[in-house]
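Following: one structure in C-alpha cells, then a few remarks.
For this view, one protein chain was removed and the others were kept in their places.
Letters A, B and C name the chains as they come in the text, with residue numbers starting at 1 for each one.
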Amino acid sequence: MTRVFGAAPGLVRASLTVERGDLLLVRGPNGAGKSTLLRVIGTALAPTYGSGAVLGFDLALERDEIRRRTELLGHRTRLYEDLTAAENLRFACAMHGVALSAVPAALARVGLADVAKERVSGFSQGMRQRVALARALLRRPELLLLDEPYAGLDAEAKEIVDAAIAEALADGRTVVLATHDLQRGGTAARTIVMDQGRIVG
Amino acid sequence: MKRGRVVIVLAIVTGTLIWVATKGLSGNLIYYQTPTEVLHAGSSIVGERTRVGGYVVPGSVQASGAIVRFVVTDGTTRLSVINTGAVPALFSDGRGVVLEGTYGADGVFHSDTLLVKHNGLYTPPAPGVTPSSADLSGGG
Amino acid sequence: MTLVGQSVAIAAKDLRIEVRGRYALGSVLPFAGTLLVAFGLSLGPGRTLLAETAPGLLWLAVLFASVLSSRRAYEHEGEDGALEGLLLAPIDKAAVFIGKGIAIAVQLLALELAIVLLVSGLFDLSLAVAPLTLVAALFLGTIGLAAVGSLFGVLAEAPRAREAVLPLLVLPLATPVLIAGVRATALATAGRAGEAGSWLGLLLAFDLVFVSVGTLVFGFLLEE
Partner (left out) sequence: MVSSLERVAGRITAPRGERILGWATLVAMAASAVMSLVVSPPDAQQGNAARLLYIHVPSAWLAYLSFAVVFVASIAYLATRRTRWDRLAAASAEVGVLFTALAIALGSLWGKPVWGTWWTWDPRITTTTILLLIYVGYLAVRRLSDSPARRARWAAVVGVVGFLDVPVSYLSVTWWRGLHQGTTIRLLGESTIAPIMQVALMTGVFAFTLLFLYLVTVRLRLGRLEDRAVAEALSPRLGQSAEALLEQEASARG
C-alpha cells in the first residue's frame, strides 16, 4: 500500500492511497504536478511538508528500503552519453546489485540488442528512452512509477511499455502511470486527475 | 547516517588534529631566521631573499637620510643591517624587529622591509611622559 | 554490494567516461600549460626568480586543474539527470564521494606528470634531487584536493549554481594543501628533502580529515 500526503514545490497538496497490485492512472494538464507527485513517491524529491508511506516504508526515514523496491522512469533518461547502451545498463546493475547477466535480455526486449555496444551519444531520443526502459526492466520492482513513458516512442515501443505494465500487474506488483495518452492505461483500477498541484478528481 | 561511522570519523579527526598540533609545537619551520643561523649559513644564502629576526642592539642605530644602519642580535650573534625601506614609528633601541632582504657577500644584511615585532606588552606611560611616537593622527 | 565495490564501480565508470571524452587531456592540460606559460611571461625572464617561484606555480596549476576536474566529474552526471540515478540507487551515498574522489585523483595524478615535466622544463625545477619526496608530496596533496573537489563538486550541479561557487569554496579550503605542497616541493627540489617531513605530515593530516569527514557528510549534499 502506498500512501502520500504533503506538498512540494509544484505540488500544493496531495493525499493519496493505492492498493498493492493495482494500476493507478494519473492524468492532468502539463504542469499539474504529476511528475512532482511521482518523484515524491519515488523519493527523488522530499516533500516540503507532509509525510507518507510507500510499500509500508516511511517516505522520510526509510528511503533506501523504498528505493530497493521502486523504479522511477522519468522524463530524463539518466544515461551517460559516453558509455554504450550495455555499459549504462551494467552500471545500473552494479548500483542496484543486479546480476550482469540480466543486461542482454533487457536490451533484447526493447529491441536494442544490435546496438548494445554503441555509445548513447549517437542514439535518437526514442532509442535513449528504450535504453532507459530496458534499465527499468533489469529488476522486477514492486512499485513501478512511469512518468509519460509513451512520449516520443513509436508504436512498437509503446507496445513494449504496455507489455511491461501488464507483466508487472500480472505479478501482483503496483504501477503508477502518469500520461496524457488517452488510449493507454485502460485497465487502470483507479484514475486520479490533477490540476495546479492538487488532486481534483 | 551510520552510528559506527560517526564514531570512527570523530576518532580519526580528533586523533589527526591532536597529532598535528603536538607535532607542530616542535616547530622546525619559522617565519624568520636568527642572526646566528644567517651567519652559520654564510655564503650559501648570499643573494637569497630571507627574513631575519632579532633585537636592535642599543646605541647601534645610525640614520642618514632614508637609510638606517643598525645591528641586530639574538643574544649570541650580532648582524649588521642596512635598511633602505620605510621605518615604523615604533622602531627604537632594544626593539624586536623582522627584516626582509638579502644577506650580502660583505657580511651585512641589506633589508628593504623593516617590521617591528610587537611584544604584546601594554602598559600606561611612566608618570609625566606623553607618548606620541605612534599617535593615531599620523597612522590613520 | 559493499562500499568498496560501489566506489570502485563509480570510479571505473567515471574514468571510462573521462578517457572517452578526453576532457583532461583536451581541456585541463592545455589550460594548465597556458597558465604556466602566462606565469612565466608575467614574471619576466629572470632565471632565479622563475626557479624560486616554480614550486608555487606547479601547485597553483595543480590546484586549478583539480577545480576543473572536479567540476567535470559532476558535469556528466548533470547532463541527462544521471545524478538522480545515483540518488535513487540503494547504495551507500559515501560510495559516490569515494568513487568520484578516486576518479578525480587518478586524473590529477596523470595531469601532474605532465605539469611537473612542463614546470621542470620551463622554470628549471630540478626533479631528480629527491624524487621520492616530490612524489609523496604530489600524491598526498592530490588525495586532499580530490576529496575537497569530490565533496563540493556536487554543488556545482545545482540548478542555480554559478560557475564561481566551486572555486570559491575549494580554493580557501585547500590552502593547507597549497602551502604544504609548495614547501615540501621547494625543499625536495632544493636538496633539503629531510626537512620536508612535517609538511608531508600536514598533507596526510589534511587527507585524513577531509576523506573521513567527506565520507560522513557527503550524503547530506546528495540527498534530496
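Quick notes on this one:
Keep this in mind: a contact is a pair of C-beta atoms (placed from the backbone, for glycine too) under 8 Å apart; a residue touches a chain by one contact, two chains touch by 3 or more.
On a predicted model such as this, the values are computed, not experimentally measured, just so you know.
The chain not shown here is in contact, across the full complex, with A, B, C. Considering C:Ala9, C:Ile104 or C:Val209, the position touching the chain not shown turns out to be C:Val209 (whole complex).
Considering A:Gly28, A:Gly50 or A:Gly74, the position touching the chain not shown turns out to be A:Gly50 (whole complex). Taking the whole complex into account, chain C touches the unshown chain at residues 151-152, 155, 158-162, 164-165, 168-169, 171-173, 175-176, 179-180, 183, 198-199, 202, 205-206, 209-210, 213-214, 217, 220-221, 223-224.
Mapped onto chain B, the interface with the missing chain covers residues 13, 17, 20-21, 24, 27, 29-31, 86-91, 98, 113-126, 129, 131-136, 138-140. Listed for chain A, the residues touching the missing chain in the whole complex are 5, 7, 9, 12-13, 46, 48-51.
One rule holds for everything that comes next: only the chains that are shown with their structure count from here on.
The distance from the centre of chain A to the centre of chain B, each centre being the mean of the chain's C-alpha atoms, comes to 67 Å. Listed for chain B are no residues, as none touches two or more other chains.
Chain contacts: chain A has no residue touching two or more partner chains.
Listing the residues of chain B that touch chain C in their complex gives 1, 5-6, 8-9, 12-13, 16-17, 19-20, 23-24, 28-29, 49.
Those residues of chain C lying in contact with chain A across their complex are 1, 5-6, 9, 13, 16-17, 20-21, 76, 79-82, 84-91, 224. By the touch rule above, chain C contacts chain B in their complex via residues 52, 94, 183, 195, 198, 201-202, 205, 208-209, 212-213, 215-216, 219.
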